[in-house]
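Note that this is a trimmed complex: some chains were dropped, and none of the rest were shifted.
Every chain is named by a letter (A and B) in the order it is written, and numbering of its residues begins at 1.
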């Protein structure tokens, strides 16, 4: 496992919320992270689709870890802000969020993520995120 | 209970994800909704704070229900998009999200929400949302 992958997997393992959602880290590249989220009735909104908050959570983690995968070794990352567009009802048995770095700066990294409904026929985009992440020296108070 | 409150409470009751998070609807006014979220270790990110996705989920529901509280009786609402700024670490035992209607249009309603960490000394804002909600005729296909 490469150093940046190890680092991302270690931090992901500490995100109890990802485990609560049932989310799984399925790919970690340099500036590219994929998270898989199986549907569960415990994650739904009023119509039985996945709640936007659950979709957002995995896109946020995908963006944050894409940023972490390109950050200096002695830095951690925090999400500053994001915008999400919900493009289609989150109706599927499996979803995947793919986050990638759009531009890595010294302090601020801008990432995008798409979330897809996965089924037999392929992937259909259901949501998209544009996010700003800040890299901070480890153990440094903001 | 007023009609709009009943309607919001009924729909909130169907959001399994709110119950998974442990979120509770604490106030419903015309164009104003509050949701309380107690801290839980199951909702955390890597540093032990509340995951941005959990905070976003309750702000999204607060905005959506604020919009629903002013929508025509034969309409339902869906979130089109939102932006969230994370303002401070979500470190507290209790959080509250307050959503309100900024402008209600015929089709589109714009809402804002603030999320607060609540403790003995009062409330501290930790996140803010600006959201667009669409009202659609009930059972109508989009």
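Definition applied: contacts are C-beta pairs under 8 Å (C-beta built on N, C-alpha and C of every residue); 3 or more make two chains touch, one makes a residue touch a chain.
It should be emphasised that the depicted structure is a prediction, and the values quoted were computed from it without experimental measurement.
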Number of identical chains forming the whole complex, with 2 shown: 4
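By our rule, only the chains that are shown with their structure count from here on.
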Interchain centroid distance [CA atoms averaged], chain A/chain B, Å: 21
Chain A partner contacts - residues on chain B that touch it in the complex: 11-12, 14-21, 41-46, 51-54, 56-58, 60-61, 78-86
